[in-house]
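Note that this complex is displayed minus one protein chain, with the remaining chains in position.
Let's turn to chain A:
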Amino acid sequence: MDGCQSGVPTYEGDLHVVAAAHHIVKALGATKNLSDDLRKILIDLDSHLSMITSNIDSKGGRGLVDVEERLDQAERKIMRWETDPMMIWDSGPKEASDYLEAVDETGKLVDGLRGLSVHENRKQKEILHRAMNILQMAMSRLEEELIHILVRHGQQFEPKHMYSRSIRKDIVYDESFVSVEDEPIKETSSRNYSNDESGECIVDLVHADVIPDIKSIAKVMFTSNYGPEFCEAFISVQKEALEQYFSFLGTENLSIEDVLKMEWTCLSSKMNKWTWSMKIIVRVYLASEKQLCDQVLGGLGSVSSYCFLEISKATILCLLNFGEAVAMGPHRPEKLLRLLDMYETLACLLRDIDTLFSEEAGSFIQLQFHELLERLGESAIAAFEAFRVAISSNGSLYPFAGGGVHPLNKYVMNYIRMFPEYCNTLNLLLKNQHPGVADQVTEPDYGLDASLLTSCPMAYHLRSITSCLESNLHKKSQLYKDEALQHIFLMNNIHYLVQKVKGSELRLFFGDEWIRKHNAMFQQHAMNYERATWSSVVSFLKDDNPGSSSMSKSTFKERCKGFSVAFEEVYKTQTSWSIPDPELREDLRISTSLKVVLAYRTFLGRNLAYTDDKCVKHTVEHVENSLLDLFEGSSRSLRNSRRW
């Protein structure tokens, strides 16, 4: 045994040097703003120096006896728990801190002894061996305690407290265009983004009270080089907790094949759920997880972000895969709004994702997010195109009974009424679709400047959609044999179109000019209807010789009869026609009344001499009242009814 190896002082002078060094280390250790790394180094140095001192003091063993005593003490404290059925941290803070102290002490002894282990001192080696055994046992125990604390104090939070689930009307696009209910949709209530914009809602995934406990376990495990074990245990519990939360949200893993084969209604609700889960998982859960990692592992370099990535990666990939599957599915028009929801959700989470996964190892996740966003954008554009194509190609074999508002029209208008909510996104996505339009767009913020709104890409596309719709409606009108009904149909439908535009935010995008033009259009159809139906009827009442006082009785009779027959015919047909809008119906009746009743009254008045004759089948009042029955959508007849 040679006692003169470097680093082991045997002379008085060295003793002083060691003492002085020890003093300096202690003084440095008292400084407050030390980084954790530096503090650890100082602590190590401190224990190392005290070991040297005790060794020098002993001059052959007394120091080791001291060390052994300290180890005995620590061992007792540590071993006591090996047989105790209780968990240490459950038993009270005193127990926990005693235990940690003992572990800390053992760790210091190990470090100190190891510093000296170059000597072939058997006794010393033995103590070191024992100390390392004890330390290993303690570390294994701490790992268990850690898992226990994380599981026991892990907190689940109710997602509904975090976000009001967006209740949006589900409009189901259907090949047969089953009419969607034509009730007003409260646009403002359908999307509640206020919560989202207000930023992170961080919750405690693990009860705040136990964070210091977890931290102290982390500290002692990392100090003793058991960091990897800490990470494995921490990741495993937190990862499983996230997965449980994921399934608690009702989100399940789906293969791409499953998603591609899914029925639309089912897919639609899954897409909704995805949008919702994605926000909660990223904004709330992952933000909170990140905070937990930083709280517990903050001072340990990249460890925190490593753990965070390992915990979250699988779940994030699972969410991303669903998004990919949706984006690659068939681009059906009904998917558009859901796709836009998903797109907007991702777009507004991008910043969070970039922050959460800012480290290099997380760039993989970042990249996948950006790729998916792009994919969803493309898919939304494709669905938008499919929507336009579906509108133009929607064909009918038979005329739509009654000439009322066609379901296609209702469907399309109710659908595009949702578009203004997605204005910014749609503008962004559609910008490149028609370069000519894009030039006019300068600002993404379409405040209140109406003229700007009417020239944004979305406005252009909206108008192009309605013009597709209009030309399809024109095609559909050609299916009616009766020219008057063609006009009723077009009047109804264009009126509906205008009403939908005027009654919603759409008016800002279509502009006054468009509305004026379309108002004139349906009015023109109303006039055309009147001409087509009533001109021939009223022609019976025309005075052929305005100069002479009255016509002959036979002519009068003939005219009267002609009028009655024609009027009854119109009555019979047109009571079955339909003008769903009460105001429009009223207006048309009034203007018809003005034309027909006035002519009839004049006709009868001019031929007063014959009016008591039986040939006057209908009184003026009767004609006037009968007109009120028109366009109610249920066929009636005047022939057999004797209501007067």
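Convention: a contact is a pair of C-beta atoms (placed from the backbone, for glycine too) under 8 Å apart; a residue touches a chain by one contact, two chains touch by 3 or more; residues count from 1.
We adopt the following convention: contacts and distances are computed from a predicted model.
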item	value
Per UniProt, the name of the complex member that is left out, chosen from "Glutathione S-transferase", "AP complex subunit sigma", "Vacuolar protein sorting-associated protein 35" or "R3H domain-containing protein"	"R3H domain-containing protein"
Touching residue (missing chain; options A:M86, A:A208, A:A401 or A:I590)	A:M86
Residue touching the undisplayed chain, where the options are A:D37, A:D72 or A:E144	A:E144
Contact with the hidden chain (one of A:E158, A:D209, A:E257 or A:E513)	A:E257
For chain A, the residues touching the chain missing from this view	85-87, 114, 117, 125, 128-129, 132-137, 139-140, 144, 147-148, 151, 154, 225-226, 228-229, 231-233, 235-237, 239-240, 243-244, 246-247, 252-258, 260, 313-315, 317-318, 321, 324, 328, 361, 364, 368, 371, 375
